[in-house]
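Can you read through this structure? Questions will come right after.
A single protein chain has been removed from this complex, and every other one stays in its place.
After this line comes chain A, so read on.
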Amino acid sequence: MTGRPITAGYIPLVDAAPLIIAREIGFAEQEGLALTLRAAPSWSLLRDQLLRGQIAAAHMLFPMPIAAALGLGGAPSRVDILQVLSLNGNSIGVSRDLAQKMRAAGHGFDFADALAAGAALIAARSGPLRVGVPFPFSMHAELLHHWFAALGLRAPDDFEMRSVPPPLMAKALGAGEIDAFCVGAPWGSIAVELGVGEMLLPGTAIRATAPEKVLAVRHDWAEAEPALTRALMRAVWQATRWLGAAENLLTAAEILARPDYLDLPPELIERSLTGDLVISPRGEMRATPGYMTFHAGAASFPWASQAALVATRLAARHGLAPDPARAAARAICRTDLYAANLADLGADLPAARDKIEGGLHRPTAFPAKQGKVILPADAFFDGWIFDPSASA
């Protein structure tokens, strides 16, 4: 491998695929990079490594750079979102005990209807629901907060969110330390595989499309290293395009499965990539199209309105003023670099950096500066929308 050395950190999850594929299929090398990937044991360590310059770029939960901009969980620091790495890919699961009660009460586990599943869950619970999420600043937490609020549940009387590292999620569920979880692939499948829980909903049942992981770098680094930033963005974007082709998913699963990456059975990883999920230990299957998306519908574009939405929610929960929070979050979405660095590769470029979040019930064309932008449905299950112009 030849080229300019660069190190990126990641958490061993299926949605780290764009970085792993950028290296393994040769997109990084083609862009003149010798890309080294370093797995991190925790999101907090990954963030610290990025802030301290031990890694140049990181696979991050979408809300993490926003939390950093807001000064939550550490000193305020500016970490930029260069592009989105993946959409969706989370699932909500419940303990066997809760699942049995819900089935006994007539819930059919259709893996689709968030309202019905929520009602069944509320009826089956005894006391506050203890729900595991991987990190306080995560789309898992955001999805659950939205779902619970819409169902009329309030923290801490009705539910309690606990941070549990994904590799320990199945164990925590099995040990009765949590009643339910929201976790990224493949850890939901693993809980099913181990027989400690059943999958109740994909994240897409709560919101049809939501950003999940991003490619993040320090703002200073992006300013100081424009050529490296450009090469990295191009390599990763081409990897997402490659991952967007269904015929490549089997290969991707085999690569991700290797001991130096996820070290898990390729079948399990393939299920997450294709969205053909096994939801119960009895082997019931549910096909979930768009379970995890890397490319279609301008998936990589870092919409400022999405960041503003998450900032609004974080500000409300942590008692911060909403307007400065939204402004700070919008500033870190590098739509400028996206256009400058990816246009000649043929990336579809939306004509604006904001859209109404949650407004689409079906795929819809969006004005484009280049190419054709067909946005996927992104509605919340309860019809809630976020209009960035109304709240800016």
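Everything that follows uses one rule, which is that contacts are C-beta pairs under 8 Å (C-beta built on N, C-alpha and C of every residue); 3 or more make two chains touch, one makes a residue touch a chain; residues count from 1.
FYI, contacts and distances are computed from a predicted model.
Enquirer: UniProt names the one chain left off this complex as which of "Amino acid ABC transporter permease", "Response regulator receiver and ANTAR domain protein", "GMC family oxidoreductase" or "Biotin-dependent carboxyltransferase family protein"?
Expert: In UniProt, the chain excluded from the picture bears the name "Response regulator receiver and ANTAR domain protein".
Enquirer: Of A:Gly3, A:Gly26, A:Pro128 or A:Pro165, which one is in contact with the hidden chain?
Expert: Of all options in A:Gly3, A:Gly26, A:Pro128 or A:Pro165, contact with the hidden chain holds for A:Pro165.
Enquirer: Per the definition of touch given earlier, which of A:Tyr10, A:Phe27, A:Trp43 or A:Phe380 contacts the omitted chain?
Expert: Only one listed residue reaches the unshown chain, and that is A:Trp43.
Enquirer: Among A:Tyr10, A:Phe135 or A:Tyr338, choose the residue that contacts the chain missing from this document, as touch is defined above.
Expert: Of all options in A:Tyr10, A:Phe135 or A:Tyr338, contact with the hidden chain holds for A:Phe135.
Enquirer: Of A:Glu29, A:Asp97, A:Asp113 or A:Glu177, which sits in contact with the chain we cannot see?
Expert: A:Glu177
Enquirer: What residues on chain A make contact with the chain left out of this view?
Expert: Within chain A, the residues touching the omitted chain are 41-45, 47-48, 51-52, 72-75, 132, 134-137, 162-165, 167-168, 171-172, 175, 177-178, 318.
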